[in-house]
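Sharing a structure here in structure tokens format.
All protein chains but one are shown at their positions in the complex.
To keep things simple, chains are lettered A and B as they appear, and every chain counts its residues starting from 1.
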Amino acid sequence: MSDTTQNGPVLAADGTPLKRSLAKALRMQKLRALMLIAPLLLFILVTFILPVGDMLFRSVDNRIVQDVLPNTVRALENWDAASSELPDEAVFAAMAVDLKAAAEIKVHTKVAKRLNYENPGMASVFRKSGRKVRKWDVENEGPYKERLIELNDGWADIELWRTIKTYSGQRTMGYFLNAVDMKLGADGAEVRPETERIYNTMLIRTMRMSLIITFSCIMLGYPVAWLLANITTRSANMLLILVLLPFWTSLLVRTSSWKILLQQQGVINDVLVWIGIVGDDNRLVLINNELGTIIAMTHILLPFMILPMYSVMQTIQPTYLRAAKSLGATNWTAFWRVYFPQSVPGIGAGSILVFILAVGYYITPALVGGTKGTFISNLIAYHISSSGNWGLGAALGAILLAVVLLLYWVYDKIVGIDNVKLG
Amino acid sequence: MKMTKLSALVMTTALVAPAAFAADMANEMTLVSWGGSYQSSQDKAYVQPYIANNPGVKAVWDESSAEAVAKLRAMNEAGNVTWDLVDVVASDAMRLCDEGLAEEINHDEDLAAAPDGTSASEDFGDLLVSDCFIPQIVYSTTFGYRTDLVGAEAPTSVCDIFDLAKFPGKRSLQKRPIDNMEWALYCDGVAKDDIYDVLGTDEGVARGLAKLDTIKDSVVWWSAGAETPQLLADGEVVMGSTFNGRLFSAIAEQNQPIGMLWDMQSFDLDGWIVPAGLPADRKARAMDFLKFATDTQRLADQAAYISYGPARASSAPLVGKHAELGIEMAPHMPTDPANAGNVHTYDYEWWADNRDDLDAKFQAWLVK
Partner (left out) sequence: MSALPPYATTGQRAWYYSFRVICGLIFFFLIAPIVVIIPLSFNSQDFFTFTPEMLRLDPEGFSLKHYRDFFSNDSWQSAMWNSLKIAPMATLVSVTFGTLAAIGLSQPHVPFRRAIMAILISPMIVPLIISAAGMYFFYSRIGLQGTYIGVVLAHAALGIPFVIITVTATLVGFDRSLTRAAANMGADPVTTFFRIQMPLILPGVISGGLFAFITSFDEVVVVLFVGSAGQKTLPWQMFIGLREQISPTILAVATILVAISIALLATVEMLRRRSERLRGMSPS
């Protein structure tokens, strides 16, 4: 810089001001980094983020009612849902028109299914009437009020019309309310009758069992991580393989072997009977209940606890412990006051990871959990692939996802996503 | 290949240009069924002979019948049907037909007549419960028990399932309200003919669930037909419900110490539906296979592999011995008079209408 002028801006070799040149270089660098990332970001957006978003949208989507029953929805606008009187002939006539049109292309069952989620019993009214109304001449065969009620007395139930009116919007909170065991009545949200309550119980159970699993993983993982961090590297590497092997083994393999081990006539019970701890006629029930799920999932998730703990404990200097002891601390005090606090970040990292993975588990609880040991994921799967109530499945999924993302955020704050280690 | 009246179009094409005939049909078909010994009996009785007649055709099995209704709904919504022929129970076929997800079938036109010329619709008779449904078998859901674990006296009545004092131990039941609710009400003292009237009321549902509550802690719930035989074989349960053919396999083919309880077994039908909205070439292949696979001989052949009654009246006299074991199959059929002393007639229509309501209540009860 010796030959530049004293009071102009500092210039780069090509004569542009150095500041601008540096800024340009930085911009280029940023751009290049983004160019490298862009293909993957796009890929993940299309193959993953969009599908998940699309599914979550189902939890509020309610277009079906307006699409299938357009005339009825319009006619019902003039009816006061709070009144104790049935809607008038115009509404019934509109329903007859809609129902006939829908039954011809067989979509009346779809709207029937949708409304049935809110008011059980409506599906059969629609189904049964649809078969008959299909053959009506809806131009000039009134009066429809009498005829529909004659066909099925469900049409005389004022709740049916209230349900249609309440759920005639394009969007609905109905699925989310359902997911927390509530429903949208004529005057706002209300709690469902006890015989239909299920999701709060499941959500709480999922959380409680995930916590138990996380805690079991801490209890089992801590000694192992400590041992690994305090022996020679060569031995630690050997023992690490024992931790990593389960991690690398197929989930289905591990689940099926737990099925074999935990059965009443299975290996564990056989051994216990053989030793004499348990009588042959009173073998332990270890599977198809909460215990089965907890045992199998603790085993499956344990490596996810040990690995982060181990990497934190590796960084703790053994000299601290020795210093504490030389200052007169007992073994326990030295461990509890000096070593343990330093290992807490490892416990935190492992716990959040295990908990996040546990709340979303599906296959293992389905195979070893019976009915008492299943998770909210199993209900989501039930609604997606069996009952066909996709909206409810999506709403439950959204709630689960919210829980997981919250924990993910916490994890990122505490540990940082970059610091996840895989063996 | 028999070229009777498959459809006018296909026939003319076939007469004019035999080579073009095959080109009009897809060469690959996806068949959906229930897995296990049932699916393998279909494979041996229908698919293998069909492929032998039509070299070059490939059949892929998908074990998704249990989720068929929900999956077909999704496929239909997306306009992307990947299945060609789906094996479902009668009530599912009715639901699919109502929802426009299954193709309506002209049974006389699309299916083969009996060898004596009886039309298909007459041959199947009352079993054609829906316009979309082509029945294959009559089966029943019944109970099996471990002969060596139930004690000196074997169970003789369906109500023994609810008798924990006489028959302690676990029992397995299907994870759905169908059949279980009927059995519960029957054993709670409801007359056989009144079951569906009682079940139609909220009190009736509560009553059925209350009866099931008495054994809830001792129940292992299953969702696939193979589970009960496996649970029985492992000694995990002392008795359990399943399809009679699965029990037959465990008893006769695998020599398990299992006995059959023929009381209040629930009769049901199982058969094919063709998904709506198939492309022409795939539909032609599916219909061609369907005609072959549901003729009198093929249905009778299936009974040589599994103890389900063929759905055609004309097949019954052709039912012979087990293909591998050489035992007479007739006494193992749910339709055999000795087995059908006290049966429960399952009301498809009632369940098609009320399934969604009962499912929701049953699920809520399960997790309590």
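Everything that follows uses one rule, which is that contacts are C-beta pairs under 8 Å (C-beta built on N, C-alpha and C of every residue); 3 or more make two chains touch, one makes a residue touch a chain.
Given the structure is predicted, the values throughout are model-derived calculations rather than measurements.
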{"item": "Hidden-chain contact residue, picked from the options B:Thr30, B:Thr294 or B:Asn339", "value": "B:Thr30"}
{"item": "Touch with the omitted chain, as defined above, among A:Gly185, A:Pro246 or A:Gly348", "value": "A:Pro246"}
{"item": "Touching residues on chain A - with respect to the absent chain", "value": "26, 29-30, 32-37, 39-41, 43-45, 47-56, 58, 220, 223-224, 227, 230-233, 236-237, 239, 241-246, 248-261, 263, 265-267, 270, 299, 302-303, 314, 331, 356, 359-363, 367, 377, 380-381, 384-385, 390, 393-394, 397, 400-401, 404-405, 408, 412, 417-418, 420-423"}
{"item": "Absent-chain interface as seen on chain B, which is shown", "value": "30, 32, 34-37, 60-64, 74-75, 77-78, 80, 82-83, 223-227, 230, 233-234, 254"}
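Everything that follows uses one rule, which is that only the chains that are shown with their structure count from here on.
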{"item": "Complex interface listing, chain A residues touching chain B", "value": "105-107, 109-110, 113, 116, 120-121, 123-124, 127-128, 130-131, 195-198, 201-202, 205, 263-266, 288, 370-371, 374, 379, 382, 384-388, 390"}
{"item": "In the complex, chain B residues that touch chain A", "value": "66-67, 69-71, 73-74, 95, 98-100, 170, 175, 206, 220-221, 234-236, 352-354, 356-357, 359-361, 363-368"}
